[in-house]
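Contents: one structure, followed by commentary.
With one protein chain removed, the remaining protein chains of the complex are shown where they sit.
Chains: A, B and C, in written order; residue numbering restarts at 1 for each.
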Amino acid sequence: MEPFNFPTIFSVTESEIDLNDLLAKITLTTTGAAAIFTGMVRGETNRGDAHITDYLEYEAYIPMAEEKMKQVADEIRAKWPIVEGIAIVQRIGKLYPKTPTTLIACTAAHRDTGVFDAARYGIDRLKEIVPVWKKEIGPDGTEWVEGDYIPKPGE
Amino acid sequence: MEPFNFPTIFSVTESEIDLNDLLAKITLTTTGAAAIFTGMVRGETNRGDAHITDYLEYEAYIPMAEEKMKQVADEIRAKWPIVEGIAIVQRIGKLYPKTPTTLIACTAAHRDTGVFDAARYGIDRLKEIVPVWKKEIGPDGTEWVEGDYIPKPGE
Amino acid sequence: MNHIKLLFFATIRDRAGVKSLEMDIPVDMTIEDLKDKLSIDYPNLKESMKSVLMTINREYAFDEAVVPSNAEIGMFPPVSGG
Partner (left out) sequence: MNHIKLLFFATIRDRAGVKSLEMDIPVDMTIEDLKDKLSIDYPNLKESMKSVLMTINREYAFDEAVVPSNAEIGMFPPVSGG
């Protein structure tokens, strides 16, 4: 199995995230394990400033977001060469509670060689460098969710 | 949100594992993150004794398997009380390469409070105490896959 | 006598040649005694009895445990699912 056969999917989309379809696309004959992370819209937040969310409105700098997703995938492959397939998806638009908004999935031959850490790293990096923003609409009005990561040169 | 509202799904099934459906069933209004693990049939194994697999034949001691899945879920909740929903599924029967055979998914409000570790723990425990066995059918014949975990009293 | 049901899985079932058996056993029989009895009654199972996992009513059971009446006894090798 040559690395150049390893599938990498990255997309910013307004469509529903289909986990079955994405998993099938990053499953190879040599694959035995997948670690998948999804984030969804929380309707009720109890940590920190507790509040209710009616919906979130996501936007992205789409071409840059896809380039940065590719970069996150490259970083994953550099750190965990055992990773076979990678899918990174961000859904944008108006999204209601319980809806999956983002997915990062990594496949590998076995579950004990870092595939969980790879997926965890992927979502952390997505939230640092992929240009996507969300605005929260709730009973008390509209507010942009604030990020706090400042990319460094070369990121 | 009271814990008794937290959904726990466990099943041994001959049907396809539908990730979208299972994720929806363990997503609550308070949920913001899910960690999902799936195992699939490897058609080509390169670690250890390298070999080709035509298909696997899974069988289970079904009622006990479901009770032990419930126990794995209880163990997860005891260790990670932040976990909201849990799904544990084992597919049985004749399963071909690339097919997902097992799923363990945990949801939580946030991604940084142990939800990844909870899913990882779940699959490790499933492979220790849930009575399921697989037989490998390949070009060189048929062989039972050997487990090595000996449960301790109370497990 | 206790009436019990034995369920065999995976390699143990292959060696036993049947999926299940019903039998009557003495009331004070332990899991260890039961394995000894099966080794004698079913020579094919003798080798398996060294590493077999045993369950009583769907809970893992160990040598000293006394087999209760109407027990459902599972017998199988270490699990290999996933």
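The criterion applied here is as follows: a contact is a pair of C-beta atoms (placed from the backbone, for glycine too) under 8 Å apart; a residue touches a chain by one contact, two chains touch by 3 or more.
Only a predicted model underlies this, so the values are computations on that prediction, with no experimental measurement involved.
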item	value
Among shown chains, those touching the left-out chain	A
Hidden-chain contact residue, picked from the options A:Thr30, A:Thr53 or A:Thr101	A:Thr101
Residue among A:Lys25, A:Lys98 or A:Lys127 touching the omitted chain	A:Lys127
For chain A, the residues touching the chain missing from this view	39, 58-61, 63-65, 67, 90, 101-102, 123, 126-135, 144-153, 155
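We adopt the following convention: only the chains that are shown with their structure count from here on.
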item	value
Chain ID, smallest distance between chain and overall C-alpha centroids	B
Whole-Å separation of chain centres (CA-atom averages), chain A against chain B	22
Chain centre separation (chain B, chain C; CA means) in Å	26
For chain A, residues that touch 2 or more chains besides their own	none
In chain C, residues with contacts to at least two other chains	none
